[in-house]
Structures are given as structure tokens and as C-alpha cells.
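Of the protein chains in this complex, one is absent; all others appear in place.
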Amino acid sequence: MTAPFTVSRATRASRIGGAAALVLILGLSTFPFWADAGWMREFDELSCYLIFALMWNLLAGYGGMVSIGQQAFVGVGGYSLLVLGNHLHVNPFLAVPLAVLVTLGAALPISFIAFRLQGGYFAIGTWVISEVLRISVANVSAVGGGSGTSLTALRGISRSTREAATFWLCLAGATMAITAVYGFLRSREGLALLALRDSETAAESQGVDVPRTKRAVYLIAAAGAGLAGALYFLGNLRISPDAAFTVNWSAFGIFIVVVGGVGTLEGTLVGVVLFYLLNKFFSDYGTWYLVGLGLLAVVVTLKRPAGLWGFVSQRFDLHFFPVHRRLIPRERERACAT
Amino acid sequence: MELLSTRKLEAYYGDSQALFGIDFEVEPGEIVALIGANGAGKSTFLKTVCGLLPAPREAIRFGGEAIGGLAPGSIVRRGIALVPEGRRLFPSLSVEENLKLGGYVRRAGPWKLQTVYRLFPRLQQRRAHPAVALSGGEQQMVAIGRALMSNPQLLICDELSLGLAPVVVKEIYQALGELCRDGLTAVIVEQDVAVAQRVSRRLYCMQEGRITLTGPSESLTREQISRAYFGV
Partner (left out) sequence: MLSFADTLVQGLLLGGLYALFALGQSLLFGVMRLTNTAHGDFIILAAFGAWSLSLLTGSPWLAMLLLLPLAFAGGYLLQRLVLNGTLGKDPMPSLVVTFGLAIIIQNLLQQIYTADPRSIDSGGLNTATFQIAEGLAVGALPLLIFGAAVALTAGLQLLFDRTDLGRAFRAVSDDREAAELMGLDHRHVYALATGIAFLLVAVAGTLQGMKTTVAPSDGPSLLLYAFEAVIIGGMGSFYGTLLGGMLLGVTQGIGFRIDPGWGIWSGHVVFLAALLLRPSGLFPRTR
């Protein structure tokens, strides 16, 4: 006796999208052989913002924890890279994943402090934590103090090798970040997260370990931010406390996620592309450009809270990264097959 | 001429329907009871009358005026006051402050602080205490007093007897009876059917969003009520 329906997660769009993504990644990986160095550098930066935004979306859009202090982990990642490379003489490219581990280690004790607060106060509290780290680092002259220092560990490597390796690391990092977040959301823990987002008490009564799930999300998001930091400063060759711990990371992350579409993976991707285009064409306008970004974020939140992608996906029922399972009645399934 | 009436009143929570065409009437000066099991729709009905849930304008009439869908503030200003289920006193306010807040809309009428204290002398003794520090019965008095402060024509009481000892319930309903003899109209929602029958002149019974029985409280039999209440 078979059930009158099946449960499926993939959509036609997701199957097409998956194939297209594979082609894109393979295509991108050939860049170092023919593309302009300037393009690669732009892609490097963009992938760092993408990783950061994905993590911010995971934390806020899925985990319900809005943070203005994720830049703390960008800084930890960046400075870990510096210390590993300059002072401990680890190969700088190898130091990237190590920096991520260091960030993860730092995030665990920090989470215990941060979780004392909730809601709006959690957001500002994380910012304070980031400031503590920034000032601490700025007071340590061994890592360059307030004005920062260069990643001398990269000196011995030829320019084209450095640019290629950095590019591939960024491509790998971005791909891994997307895959990891998507994989997490499809897993049992991810389902718990979605339930938690809708109602903590209901989720708890179903056996979801709320504190543990939230902490897991916080740690993943922190590790991701650390990755973004390590990659960013690997490409930048120079790091300073103000650049590493600036709240601008959160500002850009919020913009990308909110305008693109909070709570969806596609939204973050759309947001990054939009951010890149806006940056390219309007950043010359300086302060007016930033006013525009702020205004856009405010208007989108008030008028179209689902963001650009939310509007499109609801209108056209399009899902490239389907996380929800759908019930397909058997009759329709048979009809589709014929 | 009814004071309050609803005609084919429907209500929804999102896409799910909670009330399926409720016809309800209250004459001036009478006490009407609304009974039913949990989830029957009694609270939903009260919420639509008091403006907490949307309703079509003409579906609810009060004093000859169509009031469906108006904001809670407008409903209070027109003379309907609610004593909410669970009292819902303000924890940060003292007894007297809770009462004063009831008078926020400043409707003309006999009810002021002094008149409430005369009705419930125990409250005057404890007027500076935080309202939630009082006993259950006293809190119920505060809730009723707070509603009276808006000088309503119609008082709606949601589950007055909940959590109270029978002797306290008797005291509360005695006070309510006096108020209605003086001209107030009341709708009481009660889980305790015996109390509801004793106190009211007419009663309605609800089940799954519909009225299943209505009639004079005195003459309804236990069997009739059981059938309407449980649907068996």
C-alpha cells in the first residue's frame, strides 16, 4: 500500500540552477590563466563580502540573532593570519584554514558572554565585544598597533602565484561557504533552526535543544566571518585594527542580506551582485552613495521586507536553493512523468 | 430595542474561520450569559465585539449604531467595557492607578474612584499596593472597577469565576447583580454553567464557532445544555 504522495525537495529550478552553478565555478577557476589581475582582485573582495553576508544571514535571518558585531571575527581571522604567517612562519595560504580554526576557538567563550543578552541588546552587545578586541589589538605594538602592519609572509612569493593562489582560495572559500550553509539548512540541525525561528517554545517542546542550536549557529557564523577576514587581508597584504574591526562589515552585510532578501540563500547572492554593481557605478559619489545605501535598506525593510529576491520568488515561485520539502500527490507525479 | 446585537457575525484568524454567523442580542438592563467549552469561540466573539479582531461594519450594532471593525478605543468611547479573561491588570501600576487608567476615556457617568471604592471597600484599603499583589478575588474587583471607570452602558465579563473560590465568586456576582439592577447591562462569559444559569436572564451556548442553543436561563434543562455544549 503506497502512500498517495511523495516528499521531494528538489525543484526543477534547483536542478537547472545546480548545473549552472557547477559550470560557473569551473569557468571561474580558469581565471588565473587568462583574466586581468584587477578582475581577480575584485572577485576576491566580493567573495569576502559574500561569505560575511551568508554568515550574517545564517545568524540573523535563520537563527533570529541580529548582530552588529560579527566584524569581531573578521578581525580575529585577519589577525590570526598575520600572526601565523609573520610570527609563526606558517605558509600564508595554509594559514587561512588555521585562522578559521582560531576564530572558532575564540568564538566559543565569546558566545557565553554574548548570549547573556537578547534582541536589540544582543546586537549592540556584540558590537561592544568587537570594540574590546579592536582596542586590545590596537594597543599591541607587536602586530602593528593602531596603524597596522603588512603581511610580510607573502614577500617571498611571486606576484602571479600569489594572485592565483589567493583567487583560488577565495573561490574555494565562497563555494564552501555556500555549500556549508546550504548543507546545514538541509540537515536535521537546520530543520531545528527553521523551527526555532518560527517559535522557540514550540521547537523546544518538540525536543529541539534551543541553546545548543543557537550556539552552533553562532559558532558557524563566526568561523565564516573569520574565513572572510583571513581571505580579505590575504589579498589586501596589509591589515589594521580599524580596517579589520570596522562596523562597515556589518553595515555592508546587513545591506546585502536585507535588500537581497533576508532568510533566503538566493537573496544573499542577489544582494552581493547588486552591492557590487552599486559600488562600481556610484561609490564615486562618496557620502551620497552611502546615504543611498542606508536609505535603500530602510525603505526595503519598511515596504518590501522580503527583499528583492523575496519579491521575485513569491511572484514566480522560484527556488534555486530549496530548503523546504514539498508534498507531491501521486497523480501529479504520474502526470509529470508522462 | 436591543442594546447590542450581532447579525451573521463571522471572524477569521488568518485563513481559518473561527465564527460562523453568530446572531446575538442583549436588551438594556439584562444579564445575558455565553457558555461553551474551551475553543468554542467565546473569546473570539468577545474580541470582535471589543474591536480586537476585525469584523464587517454592519455585523455588530450597539445603541443603534454599526460598530463592527472599529478600534478598541472607539468601542470603549461608545460605552462598551471589557473585563478581560485573566484580569490583565497592569503589574507596574497600583490598584488606584489601574482604576484611574480605566477612566482614561473620560465618559460622563456616575463612576469615579470614590464610587468604585464604595462598591468594593477592600480596594480602598489596598489602593497603593501593586495591583497584582492582591488576592484573586480582589484582583477581579479591580478589573471590574477598572472597566466601570469608563462609565459603560454594557459591561462584558470574560470568565469572572476563573481561579476563584466559590464564596468569592458569589460575592462578585452579587455585586454585578446590584449594578444591573441600577441600570447596567452585562454579558457574562462563563465556564461554570451553574453559575451562568443562576445569574443570567437568558443564555447562549456556543460550540465550534456556532450558537447551538439559546433561551431563558431558568427554563433550559441540563440535557438541553449538555447537548448544545458538547454536541452529543
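Note that the chains are named A and B in the order they appear, and that numbering of residues resets to 1 at the start of each chain.
Keep this in mind: contacts are C-beta pairs under 8 Å (C-beta built on N, C-alpha and C of every residue); 3 or more make two chains touch, one makes a residue touch a chain.
From a predicted model like this one, the values you see are computed outputs, not experimental measurements.
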Residue in contact with the excluded chain [from B:Glu27, B:Glu97, B:Asp192 or B:Glu208]: B:Glu97
Contacting the left-out chain in the complete assembly, out of A:Val96, A:Val258, A:Val272 or A:Leu308: A:Val258
Candidates A:Ala21, A:Ala37 or A:Val66 - the one touching the absent chain: A:Val66
Residue of A:Leu46, A:Leu191, A:Ala297 or A:Leu318 touching the missing chain in the full complex: A:Ala297
Residue numbers in subunit A that touch the chain omitted from display: 60, 64, 66, 68, 112-113, 116-117, 119-121, 123-125, 127-129, 131-132, 135-136, 138-139, 247, 251, 254, 258, 262, 287-288, 290-291, 293-295, 297-298, 301-302, 305
Residue ranges of subunit B at the interface with the undisplayed chain: 50, 52, 71-73, 76-77, 82, 84, 88, 90-93, 97, 100-102, 104-105, 146, 150
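As a convention for this text, only the chains that are shown with their structure count from here on.
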Gap in Å, rounded to a whole number, between the CA centres of subunit B and subunit A: 53
